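What you see is the complex with one protein chain gone and the rest in place.
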Amino acid sequence: MDAIILQILNGLDKGSAYALIALGLTLIFGTLGVVNFAHGALFMIGAFCAVTLSRILTLSHTVVDDSRTDFLGNPLKVEVPYVYDWFGQAAGDTIIDWAVPLSILFAIPIMALVGLAMERGLIKHFYKRPHADQILVTFGLAIVLQEIIKYFYGANPIPTPAPDAFRGSFDFGVLLGFDPNTIIYPFWRLVYFAFAMVIIAAVFAFLQFTTFGMVVRAGMADRETVGLLGINIDRRFTVMFAIAAVVAGLAGVMYTPINSPNYHMGMDFLVLSFVVVVVGGMGSLPGAVLAGFLLGILESFASMAAVIDLIPGINQVIIYLVAIVILLTRPRGLMGRKGVMED
Amino acid sequence: MLGLNRKDAMLLMVVVLLTLFAPFLLNPFPEGSSLAQFNAGYPDLMQRFVIFGIFAIGFNILFGLTGYLSFGHAAFLGAGSYAGVWMMKLLTMNVIPAIIVSVVVAGLFSLLIGFISLRRSGIYFSILTLAFAQMSFALAYSVLTPITGGETGLQLSLNDPRILGVSSTGDGSIPVTNLFGLEMRDSFEWEVGAWLFTFNAGYYVCAAVMLVAFYVAIRIFRSPFGMMLRAVKSNQQRMNYTGLNPKPYTLAAFVISGMYAGLAGGLMVSMDPLAGAERMFWTASGEVVLMTILGGAGTLIGPVLGAGLIKYMENIVSKINSTILHEWFAFMPDGIEDLLVTLVYPFIGKGWHLTLGIMFMLVVIFLPGGLVEGGQRIGRLFRRRDRKGTGVEAPAAEQRRKTPAE
Partner (left out) sequence: MGILEVKNVSKRFGGLQALGDVNLSVAENTVHAIIGPNGAGKSTLLNCLIGKLIPDTGSVMFDGNSVLGRKPYEINQMGISRVFQTPEIFADLTVFENVMIPCFATRDGAFRMHALESVANEPDIVEQAETMLADVNMLDKRNVHAGSLSRGDKRRLEMAMCLSQQPKLLLLDEPTAGMARADTNNTIDLLKEIKDKRDITMCIIEHDMHVVFSLAERITVLAQGTPLVEETPENIKGHPKVREAYLGEAQV
């Protein structure tokens, strides 16, 4: 029992990332009808927003500290971050420590701008082109974006730690009444899961309860008719693209403590996220979220030693296997509408 | 000639001449000159040009004609590579059996995957092929280690049986790949003044195979079968109501392109008997997509051009560093020199992927027919200018119009 709960928990963080990326992909596909291969790049850019902010926060100037000396007896030169000067050392340390969560505020406007620029500058011109063209041009864009990041940040992963308060693990099992040390779970992963749930809830609430969201949902169902009602659906769809970019970006920001960001992380996640979208059902938002968590957890179960002993290699292929079976038996996915891109 | 019309025969002749004289054409700069680093006429790279050319020609038969975008074709190249190495381990270092078995294994593998994947179309087909290829990669990397060599890759060893050959040579090393005794690594070097030209046996074997593959592709493009494949892309509903079953046509195209990929894999291990799982990774599948579209999907010569361009960038452009750039712009005033180097640097050397990505995007946006279409447009521009000139030039301009595409 405890092993099962542990595997479910282990699947949650990856599942959260899948769900968030797949959610954004589905928003874009459902509203704009565009298959966006550059969506993983947005996730990656979000992660590098966190890297950038933590670098900005630790920008320092050198001061000579006369009270201390280095090993040669000279006065010690120390690097003092500018934030110390502004907020004092204690507050400055806290700010630096909380760089990753703070990056959320930093990333939202940046991701929105990136999203807007992408939609207005490129994607807009591909609404009427075949899906293959959309895949290809966004694939090219993904390469360009990741190469730009590689140019500025290098090819190596950049460790970006979580705040001290969330570092380490805690004994989740005790909370559920199991013996101590049976279910040890890293704090940050729980934070990530909670964060993902908040974002998902916010997106759904936005679509469900605001007029804007209602129009967008109507547009997803029947773009033409909504357009005939005199509503500028295109502008709303542009905004939805920006929102999808923000969602992907935030997923990336918060993921940095779990996996040090590198320039190709977006593509690694994208391939799997597409599989998630297809399993969930092209164009279905709940399907994308459900499939994201389901596949994350499934992957985690398949990585159990007992399972690998039984079916060697299953952990490597389980997601693809599920996708193939679903596509062949139920092409519309778990919750997709019939006829979406079925040709 | 050879059952081709004049235009196609001309194209084939041009390609034959280009591949035959590639060691000259790709080595235009004298040894030791500052431009010598742009010489691509060394055996390893020339082999790669033609091998990836074959891969892209095959991919184009599927994507260019039927419009089915496979994101998993590297799996067939990988399967072919493994099969080829196994033939060399078990049977002989002669490349012929290795190549034949590579093609057969890749063909069977693509028949299986194609049969399943082609039950869906559009993006679903792309995802299915991607999923199958990623599965093949993951399995080759882990569980199938006894067959694939796992992380280290599949290599020859001194203990291999090699029934028709020898396990090890007299001096105790692994025998080398050959074609009835002609060693693939054999090269003939010819010095002409400051120039050095290398004629490599392996390259000419690959080139000969590529020419046959190219010829077959032309025949397929001009056949009723090729016409049916274009009909698949255009309107499957009409095909069905015209008494044609699109399924076997598409599957046949899929298997043919899979066999081309296997052929490329077989040649790859014939040149360098080593096969690794990374050859099946989805980025490798993405690369052949880039090659085909960059050069011109649906055109005959485009994929070969695209393959050549990408391999040239990967091996030559990627080696330019900032020192070399400074040398180039040294004649400028210092400030401008630094500025130019800073501006150009991100796009070359290690940043060549960025240039590739930008080129690819531009092609998808503005030139759906790829570089071939670009060439045709430029050609048309010149022809128009010629027509404006004296009437005598017009027929000559007409002659120049050897459009490789449709």
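Letters A and B mark the chains in the order given here, with residues in each chain numbered from 1 onward.
FYI, a residue touches a chain if its C-beta (ideal position, glycine included) is under 8 Å from a C-beta of that chain, and two chains touch if they have at least 3 such contacts.
Source: prediction; values computed, not measured.
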Among the chains presented, those that the missing one touches: B
Identified contact with the non-displayed chain, of B:Thr169, B:Asn235, B:Thr283 or B:Asn321: B:Asn235
Listed residues B:Arg222, B:Lys350 or B:Arg383, member touching the removed chain: B:Arg222
Hidden partner chain, touching residue among B:Tyr124, B:Tyr249, B:Trp282 or B:Tyr312: B:Tyr249
Residues of chain B (touch criterion as defined above) contacting the omitted chain: 3-5, 216, 219-220, 222-228, 230-231, 233-235, 237-245, 248-249, 252, 256
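One rule holds for everything that comes next: only the chains that are shown with their structure count from here on.
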Cα-centroid distance, chain A relative to chain B, in whole angstrom: 35
Touching residues (chain side chain B, partner chain A) in the complex: 67, 69, 116, 119-124, 126-128, 130-132, 134-135, 138-139, 141-144, 236, 282-283, 286, 289, 293, 346, 351, 353-354, 356-358, 360-361, 364-365, 368
Complex contact set, residues of chain A against chain B: 35, 122, 125, 131-133, 135-137, 139-144, 147-148, 150-151, 267, 271, 274-275, 278, 282, 312-313, 316-317, 320-321, 323-324, 327-328, 331, 341-343
